[in-house]
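Below is the structure I would like to discuss, written out as C-alpha cells.
Shown here: the complex without one of its protein chains, the others still in place.
As written, the chain order gives the labels A, B and C, with residue 1 at the start of each chain.
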Amino acid sequence: MGKFIVQRFLAALVTIWIATIAVTILIHLVPGDPVRIMYGSFQTTPEELEAIRVRLGLDQPIWRQYIMYIGRLLQGDLGNSIVGDQPVLDILLTRFPATLSLTLASLAIAVVVGMSLGFLAAYKRGTWVDVSSMVLAIVGVSMPHFWLGLLLLFLFALQLQWLPVAGGDWRSLILPAMTLGLANAAVLARLTRSAMIDIFDQDFVRTARAKGLPKSIVLYRHALRSGLVPVVSMLGLQFAYLMGGAIVVENVFAWNGVGRLAIEAVFARDYPLIQGFILFFATIVALASVVIDVAYAFLDPRIRYS
Amino acid sequence: MTPEMTQAPLLSVRDLTIAFGKGAFRNLAVQNLSYDLMPGETLAIVGESGSGKSVSSMALLGLLPPRSATIEGGSALFEGKDLLHLPEGEIRGIRGDRITMIFQEPMTSLTPVLRIGLQLTEALVEHKDMSKAQAEARAKEMLELVGLDDPERRLKQFPHELSGGMRQRVMIAMAMAADPAILIADEPTTALDVTVQAQILDLMRDLKHRFGTSIILITHDMGVVAEMADRVVVMNRGRKVEEGPVAEIFSAPREAYTKKLLDAVPRLGAFAAAAAPRTVVAQPKQVSGRLVHTSGMNKTFRESGLFASKSTGTAAMQDVGFDLDAGETLALVGESGSGKSTTGRAVLRLLELDSGVIEVDGTDMRKLGTNAMRKARREMQMIFQDPFASLNPRISAGRLVAEPMVIHGLSSGKEMEDRVEQLFLRVGLESDHIRRYPHEFSGGQRQRLSIARALSVNPKLIVADEPTSALDVSVQAQVLDLMLELQQSLGLAYLFISHDMAVVEEMAHRVAVMRRGRIVEIGPRQAVLNDPRHPYTRALLAAVPVPDPGRTRGALPVIDAATLPMGALAEVAPQHQVAQ
Amino acid sequence: MVHGSSTAELADTLATSGAARKRSFWRALLASPSGLIGLFVVALLVFCAIAAPVIAPYDPLRMAAGPRLDPPSMGYIMGTDDFGRDVFSRILYGARLTLQIGVIAVGISLTCGLLLGLVAGYSSGWTERVLMRLVDVLFSFTEIVIALACLAIFGVGLTNAMIAIGIASIPFYARVTHSVVLVEKGKPYFEAAIAAGASHVRLIFIHLLPNVVPTLIVIGTLGVSTAVLAAAGLSFLGLGAQPPQPEWGFMLSSSRDLISRAPWMMIFPGLAIAVTVLGFNLLGDGIREALDPRQRQR
Partner (left out) sequence: MDRRHLKPLWRRPVLSAAIALPLAVTGVAAGAQELVWARYGDISSLDPHRATSTLSMQVWDQIYDTLLSFDMEGTPGPNMAKSWEVSEDGLEYTFTLNEGIMCHDGSAFDANDVKFTIDRAFGDTPSLTRTSWGPITDVSVIDPLTVKVTLGSTFGAFLPFLADSFSSMVCDSNTADTFGSTTAIGTGPFSLVEWVKGDEIVLDTNPDYVNWGEPIDNAGPPQFDRLIIRTVPEPQTRLAALRTGEVHIAEPPFDDVAAIKEAGELEIMVAENTGQNVFWEFTISRPPFDDIRARQAVAYATDAQMAIDIIYGGLSQREWCPIARGVFGNDQEFCKQYGYEYNPEKATELLAEMGYGPSNPLETTMFVWTGGNRHKLAEIFQAQLAQVGIKAAIEIMDIGTMNARVKEQNESPDADTPGTFDMMTWSWYDPDILYQLWHSPGAYSGYQTPELDAMLEETRTTIEPEARLKKVQAVIKYLMENAVHVGLYTPGWEWVFAVRPEVEGFKIGPFLHPNFQDVTLSDG
C-alpha cells in the first residue's frame, strides 16, 4: 500500500516534470521571435527587447534555460505575466479557488447524478428505465457544454430570473456547476452502467444470489462496492475532464477562474501566463489523480493489502 | 451406498423446459427434463458443453439470467413446493439455506472486496437468524471442517489472499454451513489442479456423509462421476439421454451417445502395458536420431515498469533440460504454474531464456540471428491450447493454413492451392472449408485447422501445448487419434504438454514431470507412469480420478511440499531420472 | 484448462441464439437503433454539406439577405442574425466546415495515434515504456489544454484549431491502439504467427493491423463527435473559426449578446452541433455493437 502510494506519487512527479519540459519547449515553438511577439509593444526599443531577452534568459541555450526555469520554479517563481507584469503564480492562485469550487461542485453533481443513473440503468437492464437513461446519457454526452450553459442561462437567469447572473454569490455557482456537472454526469452514467453490468455478470454476484441474500444486500454489499472500484478509478480522468471543461464553462458564465484566465492569456499571447497555466493545470490534475488512486486503493483490498 | 428406492424423492423435476431468446431466436436449452433426487444421494448430471446441464440446475434456484432465459414449462417439487413457480421472496428463503450451490470458478466466485468472514456469515445471519457472534462461531467451525488452518485469521482475509483450492474450500464451507438438504455442485473441481481436485472431492464425500446432504453434481468428467455419483443423468443437447445407477451406466450403457462418451474418455492405465503409443498406420515412417537437445534452461519473469525493482520475479524454469528424438513424443506434465508451457515456448524461442542451451538438429537456436531464426522455424511448429484464440479471426482458413508456406516461400499459385486442399483433407476437413473464416468452425475443427497449418511446412518437431484440453472428450479422442496418425506417417516429433495423465499415457513415448519450474522426474512412459519414483509423480498419479465406479481411488498420499526433493536429476534406472 | 464451464456454456447458448454472428456487419448495424439513427444523421450531414448550394435559400455570407434579427418565419425558417444573414443557409454551409473538422482532426490524430500506439505496442521494452509514459502524461493534460497550447503556438483560426484538436487527441488514439495491440499481441494467434516464422512486416500488417482497425473505426467515429465538439468549443471561445465563417460554434458565440433578443441565433446552431455529435456518437456505438455481437447483450 505504502509502496503503491509512493509509486503513484512518483508517477505524478514524472508528469509534472514532463510538463516543465513541455512548457519550456513551448515558447521556442512559437514562430518568430517570442520576445518581440510578447513584449514588442509600440514603445519598446530594440535595446529594451534585448534587455528583456537577457532578463528572461532567452539568449541562453535551451538546456540552460530549462535549468534556470527549474531553479526559479523550485522557489515558487513562475515568472511574471506580460499583461500587468505580475507574478504568474499569484495570479493563478487567486483565480484557482473559483475553478476548484466549480470543479468540485460539478464533480459532486456528476457523481451523484451520473452514478445513480448508471446504476439504475444497469440494474434495470433492458427495461424502459435503462433505455431512457441511456438515451438521456448519450444526449448529454453529445450536448456542447457551452450550449447547455447558454440554454440554462437563457432559461433560469434571463427568462425565469430564478438565479443571479453575476456576482460571487454561491447561487451564481449553480448554473455553471450544473452545466459542467450534467454533461459529465452523462459520461459517468455510461461508465457506471457498463461497469455495473460487468459486475452483475460476475460469478461472485451469482454466488451472493445463490446464498439467498436479499436483493439490497446483493446490490449494495456485493455488487456496488465492487462496481465502485473501476468507476472510482475513472474519477481521476473525470476530474481532469472537468478541469478542462471548466475552461469553456467559465467563459460562458464569466466565472472568474483559471480557465477564463487561460483564454485571456491566449488572446493576449501572454506566454509566461500560458506556460504557468499549463504547468499548474498538469500539477493539479496529477495530484488529483494521486488522491483518487489512493481512494481507489482503499476501496480495493487487492491493492490495499499488497 | 445405494439409496432406498422406496423412499420419497427429495426433489422431483418434471418436464423442465428452458429457452433462451424469443421469437425467431428462441433456442431450447433444456427440453422436457425429468429426474428425481433421493435423500442422501449424489446425482451426477453429465454432458458435454451445450448439453443444458448447468442451465437446468440454475433454473431450480431461480438463478437464470433474467430477461434472456425463460422457463417455459415443468415443475420441480421440493418439500411440497414447486421451486419453479415460487415467488422471489420464497425461493430466496430456500436458496442458500435448504438448497445451496458451489460453482466452477473459485477464483471469481467470492466477492473480492469483502472479507471471507462476512461472506461466510451473511447467509447464516439472513436465514438462520443467528447473531453475528453465533454465525462467526459457526463459520470458524466450518472452516476447520473443510480443512483450513487458522480459521480465526482466514475470517479476516480477503479472497485474493487465498489459493484456488482454499477458495473452493471456503465456498464449500459457505454452502454447507447452513446444513442444506441439497448441494448443487456445478463443475466444482474443473478449474483445479488434479491433486487439489482429489482433495476437494474427498472433502465433499466426507461432508456428505457427515451432514447427510443430497448432492447434484454437474460435471463433464466421467472420472469424477465414477468416483462420486450414486446415480447418473446423461444429457445431450438439452435432453436427457439416459438415467441410471452409476455402475449400470458405466458397465452397460443403453444409449449410443453414452457409449460413445464413455469410449472417448481416456483412462489412465489403459495403455500401461504398452511401451509406446499404439500404432495407427500400416507403415509408420521410420526416422531416428536426436532432434532436440536442451540443457540448463533458466527463465525468470520480472515485473516490468518504470519503478519495478529488478530483484523480484518468479522463476518459471530452473535448470530444465531434456532430449527428444525424431519421431518421438516427449510429454511434459505438471500442474498449473509448473513451467511446462514456458518450456515449450522456450524451445521454439518464443521467449528468451536467461541461460541454457537449445539445439535443434544440431543447431544452437539461441545463437541464431533474427532472420536465421525465422528460417529455422520451418522445422518446428506449434499447436496451441485454445483453438478459438490461436487462429487470426480475420484470415480465411485457407490463407491461415497457407501462411507458413508463404512465409517460408515454399510454394505459390496453383501448387499451393492444391497443397492447402490436400492438407485440409489430410486433417479431416473438407475442401469447401477453405474459404471459411475461423469463427465458422467448431472447436475440434479449429484444432484440426491448427494442425494443418503446422503441417504445411513439413516440420520435424511440433510443440503441442494442451492441444485438447479445451475440447469435449469425444472431440479430444478424435484429435488425439489424428495426431498419432500424423506422427507415425510423417515421422513427427511431439513435445506434448499436458496436465492430463491419461492423455499423456495414450500419447507419450517418454514423460517428464514438472513442478515449480523444474523437471522432477523424466523417463520412458512405463518407467514414469507405472513405477514413479518421485513422491510428487506418485501423488499426481494417485489423484487422477478413475472413470470406473468399480475401482476406487486409493488414499491420497500426503505430500509435504517442504521436503519434496527438488534437486538435480539422478538416474535411477536406464534413462529414468529423478530429482534428488 | 477451462473445460465445459457453465458460463462458457451459457455464452455459447446466447451467441448461437442471437444468430448475430452470422449476420453481416451492415445488417447488424442497420438493425441496431443507434446504428440506424446515427447513420441517418451522418448521412443527412453529408447531404447538407454537399447540397448546401442547392438547398440554401441565400448566400450564407450575404448581409441584409433579410431584415436584421428577424424571428423564424416562412421566408427565414431559422430566422436571421444581426447582419440580416439567413441562419438556415449558414447552418447548411456550416455542415461543410463541420465535416472538414471531423475528417482533418480525426485524420491527424488517428494516423499519428495509430503509428505511435503500434510502434509502442509492438516494440515493447524501453521504447514502449518511454513512449507510453509520455503519451500518458500528455493524456492527463487533457485535450483542451493541449489544444490551447497548440493554438498559443500557431495562433488562432479554424484550420489551426483543427490541427490543434488533431494533435491534442493523439494521446487518446495512441493509448487505445496500444492497448488493443497489447491485447492482440497477447492472443495465441499472434504467437502462432511468430512460431510460423512471420516477419515483422507480416506480423504488423497482416496480423495486428486488421485486428486493430475495427476498434479504431469505432473510436474514430466517436472521435469525430469529440473533434466537432472541441472545434465548436474553440470557435465559441473565439480561438477557432473567424468571421464570416458560418461555423456553428462561432455562430453560437455571436448569439451571446443577443440571447434574449434573438434566441433563435443561439438555439439552431447549438441544435446543429448537438445533433451532429449525437449522430456520430450513435453511429460509433452502432458500429461497436455490430462488430461485437456480445456487446449487444448488454
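By our rule, a residue touches a chain if its C-beta (ideal position, glycine included) is under 8 Å from a C-beta of that chain, and two chains touch if they have at least 3 such contacts.
Please read all numbers here as calculations on a predicted model, not as lab measurements.
Colleague: Which of the visible chains would the unseen chain be in contact with across the whole complex?
Modeller: When the full complex is considered, the omitted chain touches A, C.
Colleague: Just one of C:Ser73, C:Thr111, C:Thr127 or C:Ser260 touches the chain that is missing; which is it?
Modeller: The one listed residue touching the chain not shown is C:Ser260.
Colleague: One chain is left out of this view; which of C:Gly79, C:Gly113 or C:Gly157 touches it in the full complex?
Modeller: Here the residue in touch with the unshown chain is C:Gly157.
Colleague: Pick out the residues on subunit A that sit against the missing chain.
Modeller: Residue positions of subunit A that touch the missing chain: 32, 36-45, 48, 51-52, 75-76, 82-87, 89-91, 93-98, 100-101, 104, 157-158, 161, 164-170, 173, 254, 256, 260-261, 264, 267-269.
Colleague: In the full complex, which residues of subunit C touch the absent chain?
Modeller: Subunit C touches the chain not shown through residues 61-63, 68-69, 82-83, 155-157, 238, 242-244, 254, 256-261.
Note that only the chains that are shown with their structure count from here on.
Colleague: Using the touch rule from the top, work out which pair, A-B or A-C, shares more C-beta pairs.
Modeller: A-C
Colleague: Rounded to the nearest whole Å, what is the centre-to-centre distance of subunit B and subunit C, using the mean of the C-alpha atoms as each centre?
Modeller: Subunit B and subunit C have C-alpha centres separated by 45 Å.
Colleague: Any idea how many Å lie between the Cα centroids of subunit A and subunit B?
Modeller: 48
Colleague: Name the residues of subunit B that each touch 2 or more other chains.
Modeller: 103, 105, 306
Colleague: Show the residues in subunit A shared as contacts by 2 or more other chains, in ascending order.
Modeller: As it turns out, subunit A has residues touching two or more other chains at 14, 125, 203.
Colleague: Residue numbers of subunit C touching subunit B in their complex, please.
Modeller: These residues of subunit C touch subunit B: 1-10, 12-14, 16-19, 21, 129, 133, 187-199, 202, 206-207, 210-211, 297.
Colleague: Where on subunit A is subunit C touching in the complex?
Modeller: 14-15, 18-19, 22, 26, 29-31, 125, 138-139, 141-147, 150-151, 153-154, 158, 194, 197, 203, 240-241, 243-245, 247-248, 251, 262-263, 265-267, 269, 271, 274, 278, 281-282, 285-286, 289
Colleague: So in the complex, which bits of subunit C are touching subunit A?
Modeller: Its residues touching subunit A are 7, 34, 133-134, 136-137, 140-145, 148-149, 151-154, 156, 225, 229, 232-233, 236-239, 249, 252-253, 255-256, 259-260, 263, 266-267, 270, 273-275, 277-278, 281-282, 285, 298.
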